[in-house]
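Excluded from the complex is one protein chain; the other protein chains are retained at their positions.
Letters A, B and C mark the chains as written, and numbering starts fresh at 1 in each.
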Amino acid sequence: MFLERIVSEGLAHFSYLVGSGAKAFVVDPRRDCQVYADLAKREGMRITHIFETHRNEDYAIGSQDLVQLTGAKVLHGPGLDWEYGEELADGQRYRFGGLELEAVHTPGHTYESMSYVLRDTSAGSEPVLAFTGDTLFVGDVGRTDLPGPEHRRKLSELLYDSLHKRLLTLGDGCIIAPAHGAGSVCGGDIADRATSTIGLERTQNPLIRLSKEDFVERKMREILERPPYFSQMEIMNQRRHLPLSGLPVPQPLVPGEFAEAIGSGAVVVDTRLPHSYAGAHTKGSSSIWIDGLPAYAGWLLPYDRPLLLVVEDEQQVERVVRMLVRIGYDNVQGYLRGGMVQWYREGLPYESTKTMDVHELKALMSREEVFVLDPRPHHEWAELHLEGAKHIFVGDMEKHLEEIPKDRPVASMCSVGFRGSMAAALLRERGYDNVAVVIGGVNAWKAAGYPVIEQ
Amino acid sequence: MFLERIVSEGLAHFSYLVGSGAKAFVVDPRRDCQVYADLAKREGMRITHIFETHRNEDYAIGSQDLVQLTGAKVLHGPGLDWEYGEELADGQRYRFGGLELEAVHTPGHTYESMSYVLRDTSAGSEPVLAFTGDTLFVGDVGRTDLPGPEHRRKLSELLYDSLHKRLLTLGDGCIIAPAHGAGSVCGGDIADRATSTIGLERTQNPLIRLSKEDFVERKMREILERPPYFSQMEIMNQRRHLPLSGLPVPQPLVPGEFAEAIGSGAVVVDTRLPHSYAGAHTKGSSSIWIDGLPAYAGWLLPYDRPLLLVVEDEQQVERVVRMLVRIGYDNVQGYLRGGMVQWYREGLPYESTKTMDVHELKALMSREEVFVLDPRPHHEWAELHLEGAKHIFVGDMEKHLEEIPKDRPVASMCSVGFRGSMAAALLRERGYDNVAVVIGGVNAWKAAGYPVIEQ
Amino acid sequence: MFLERIVSEGLAHFSYLVGSGAKAFVVDPRRDCQVYADLAKREGMRITHIFETHRNEDYAIGSQDLVQLTGAKVLHGPGLDWEYGEELADGQRYRFGGLELEAVHTPGHTYESMSYVLRDTSAGSEPVLAFTGDTLFVGDVGRTDLPGPEHRRKLSELLYDSLHKRLLTLGDGCIIAPAHGAGSVCGGDIADRATSTIGLERTQNPLIRLSKEDFVERKMREILERPPYFSQMEIMNQRRHLPLSGLPVPQPLVPGEFAEAIGSGAVVVDTRLPHSYAGAHTKGSSSIWIDGLPAYAGWLLPYDRPLLLVVEDEQQVERVVRMLVRIGYDNVQGYLRGGMVQWYREGLPYESTKTMDVHELKALMSREEVFVLDPRPHHEWAELHLEGAKHIFVGDMEKHLEEIPKDRPVASMCSVGFRGSMAAALLRERGYDNVAVVIGGVNAWKAAGYPVIEQ
Partner (left out) sequence: MFLERIVSEGLAHFSYLVGSGAKAFVVDPRRDCQVYADLAKREGMRITHIFETHRNEDYAIGSQDLVQLTGAKVLHGPGLDWEYGEELADGQRYRFGGLELEAVHTPGHTYESMSYVLRDTSAGSEPVLAFTGDTLFVGDVGRTDLPGPEHRRKLSELLYDSLHKRLLTLGDGCIIAPAHGAGSVCGGDIADRATSTIGLERTQNPLIRLSKEDFVERKMREILERPPYFSQMEIMNQRRHLPLSGLPVPQPLVPGEFAEAIGSGAVVVDTRLPHSYAGAHTKGSSSIWIDGLPAYAGWLLPYDRPLLLVVEDEQQVERVVRMLVRIGYDNVQGYLRGGMVQWYREGLPYESTKTMDVHELKALMSREEVFVLDPRPHHEWAELHLEGAKHIFVGDMEKHLEEIPKDRPVASMCSVGFRGSMAAALLRERGYDNVAVVIGGVNAWKAAGYPVIEQ
């Protein structure tokens, strides 16, 4: 038995390649799917089946891309209007050498959510491992808010039942292999550990230990951001799309060409760290640091215009492209060759953003009317924030601009500076002239002994 | 939490790198240990501790080599005369970021055998994972015959207690991470699946389900080969040795140089498949196919003479060297550049061995007095063998030569041909002129419908 | 200026990636063309142009495949009926940053053959380097026999003029970058050194030093094999074809599946060395050792049937596939998983071929009527052969079968054994039952002091 977890950083997405003898299957493949084919080739296996745990919202499903590479058959949960693949029924079983995989319908996160239970028939009939998708994570369970408020209670109840009647019954010794790890937007508090078992979750997962009533209430109260690209993914993941044939390769563009591409309507994503961005950037660019792309690109970048990249080190281009295609941004036209250095070396105009440290902010707050903006997701704000700050999540800022004054200095302050930079860039673009990013953020503020409000 | 299993093929040896934050530890490192340092570097971690589950017999411990790369501290079980590292006591605990590792004394395979139990303190106090060394495998348990017959019953009883009182009590949900997988000489019947839990072993492991009395009897009756290099490893693993600094790089030798090196006392290991070896090989060479090195080199190759390699494809040299250093053969002097082709292209003398298929053997057996030699390990012979064959394990042949007639044709026949080739080479070297290798072996014989004796 | 030579082993084909600033071009790309795109990506360059030195006969041009990856423009010499790309005129110039490339018409090898002369405009106007295609090699010049006997004299004269009037005039200091190196079938005696200059060729190239008359006579007398796949390449290289999107990935096939694929009409190519092949192979398979594929596959394998592979080590599969697609064999269906060992382990029927060494052959020749067949190319035979052997080039054997007796033992003997194995396989397939391969070949025969005829 061959089993390998493939991790997509940032998305904290786990997919799996499993094989026995010459046959293999993949659970929840990502878009840049050469990795599965390469591993299978190395192991002398053919990928014959692809199992999807659900339609997914936070990333673009790579099944159609992987079919193109391998000719495998795609299998989904029932009830959705899929334009590709086949629907599974609860209880359906598949053989792969000495392994048997059983589809178990576990609605809750979505109606069609499936788990897949693996048995090693040479060892016994007890389930050895369960691919639990977004139903059960290590230390957390799936969201129930995505299909909409009218479904939420129903889904929360279904989820409770799926967990208790379908998964916990697999036995304490059954290993779980979920679709996400710590850091995913698909869970509020997934543990920073990829490995667990039914037994461990039964005792350690705080949500599993609740009564059904408490569980449903807790899920009804949960506040998690819902990036607008989720809708895009939900559609894309049910439709046929043109499969990737290899990773897109953005062209190296010299400053003149880059400027021209901007002029033709392309959107600039600057993936450098806050200081670099603050120091010099092209007018109108978005500031999303490289590891923040999976979580934030989908809030800020359009799907209908080509993207241009500004990176710190050109060896990062491929990493950026991978992160973008995984959430459906395939049209990455080019990157600035030589980076911002080349841009200003050639005398092209750039913009800067002010930065300040927490001591400057403190001084400023006591002296004048500074507007402190906290653009973090709600749960981070709830945990710890600055007294006197105003919380508007960066993804919602467009709808709340009237709450941010144009006639006062604005200090954009997150936990460290990344989202602060992102929000500041957006405000600059909307005509705010007096915006600064607070470097160090609430963490440094608290470390300096300044007053905070903590959960 | 970072956890990665590093597999040494052939030995079916599992070692582990585990880290949290910037600190990491390794369990049971192998000799060619750059892999741990590279992984730690990639993850931004320092390897600070090395935990040994026991002294090991089937491979050379790489701790001293890894100390040279990392400066980590080595920790062993108690009671042996270690020349390096420190001894642990039962119950000793170590912190690595959010992880806690507890040493649990689990004698049985050896007296000093330790298991290591991992807890994720942020999630709860239940054991999450146990490194079970050679105490508990997936589907099997450790050998108790190695320290000698006088210890065997005692160790079997200790093992039973370690399993039932120390490991099964960790809870069904605890994942197990053993030191070996399927194919290891350290277990008779380890499952071909690396992943399991206490719960699964409690229900699926045939040895765990026995009563103490039955368990001890079963262990007392178990017949497993004991390669002579085990003694070498036991000594080497307790003593200080000169650490490897990088993998040895055998020199490419042209035929003349290769012949000269043979003349100076080096021993030739020919790692090609049976047919290639049979067709042409240098006089006096050993025939051990590449993937058979971990299991058979230690039976046939001396530790006090330099080794020379003949390989099928020169890109295999590094793989061969890795396999050899893992069992303490560091002195690999060179390889034949251009292979046997270059050797006979230059007109140097070579030898051939006869091959035959099962139909020829069948015909021969009915016609004349052929002596059919089965050189496989005892348990393979016990499972399935040819009627009329004589079983002498290849590793024991030197002591049983008088049982093999010199005046009759000998057909050396294993399950497929690898060990047959190995035994034939050895007989040729001892002056047997009329030896043939049966290609296809007992498997093909049985497939042809000829009579076999099966368990 | 960036310049890299990309070597296709076996074909001894040289292609080049050249760039300056952000722009790059490729000369004579091969089919498996990801390498150019990867290098350009690493260097931050865009491949904008592809220059072909001529239509090529010995390999499949990769321009259309590379266009698919890069969108570059393809440029050819004039006068052929190309279905893609554009025609160049003599003297046409292109700028790439500080470089200038001039197309120089150098007919001779073919009518449309172009060379490309590079100048570094920042350094001066003297030619720095010339891509000389199949016009001028290191130590040799291009063939003039391929377009047919009626063109041969004309082309030889044209070649002389192209060399003396267009290339030698570039100046002694001009570096040459030809399309082939030692071992190519495109030259009889190309030097085993990739690097040269006009000055070195002027003094060291034996063909350059001839008078026009002597040169033409020498070229008229030249005997070089013309593999039948050359015709296939000539056609394929002028036509549009479906570009490769990535390298084909043959499926791992277990013995049953492999046998089934043979039954459905696929052709088996066994790339193992002579001994392995001789020991056991599937009935009807072709024996072409791995490094012999570029030179011999095109003589023996059909283009209209799927291919199946038997390899020595499964890590060689990708290398074999590369070699095959480079000469237009894209339909590689699968490979035997586990190799011949797995085949006979499962008891499937196989065939063997006899082998003998030169001493056995010598004895046989004195005892009986053995027919010694030498299947090597003409120039090798001319250099050195066995007294009493019969020369029939393996590629021509089908047409000369009547010259090979069926009622006498045949000893197939090349210089070492590879082509001997190939010829023996072919004879077996044509019903010859008594064929043996002479291991060591003429080289070992000569080394043993037996009589040979030398040039």
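Keep in mind that, in the parts below, a residue touches a chain if its C-beta (ideal position, glycine included) is under 8 Å from a C-beta of that chain, and two chains touch if they have at least 3 such contacts.
Only a predicted model underlies this, so the values are computations on that prediction, with no experimental measurement involved.
Among A:E260, A:E346, A:E369 or A:E429, only A:E346 touches the chain left out of the display. In the complete assembly, the contact with the undisplayed chain comes from A:A448, out of A:A89, A:M220, A:A363 or A:A448. Here the missing chain is touched by one residue of C:T203, C:S231, C:S245 or C:S264, and it is C:T203.
In the full complex, chain B touches the hidden chain at residues 21-22, 37, 41, 44-46, 69, 245-246, 249, 251-254, 314, 318, 337-338.
With the whole complex as reference, residues 272-276, 278-280, 312-313, 315-316, 339-341, 344-348, 350, 352, 355, 357, 415-418, 439-441, 443-444, 446-448 of chain A touch the missing chain. With the whole complex as reference, residues 1, 3, 98, 120, 122-124, 126, 128-129, 138-139, 171-175, 191-204 of chain C touch the missing chain.
The rule is simple: only the chains that are shown with their structure count from here on.
Distance from each chain's C-alpha mean to the overall C-alpha mean is smallest for B.
Centroid to centroid, with C-alpha atoms defining each point, chain A and chain B lie 43 Å apart. Between the Cα centres of chain A and chain C there is a gap of 49 Å.
Touching two or more other chains at once is no residue of chain C.
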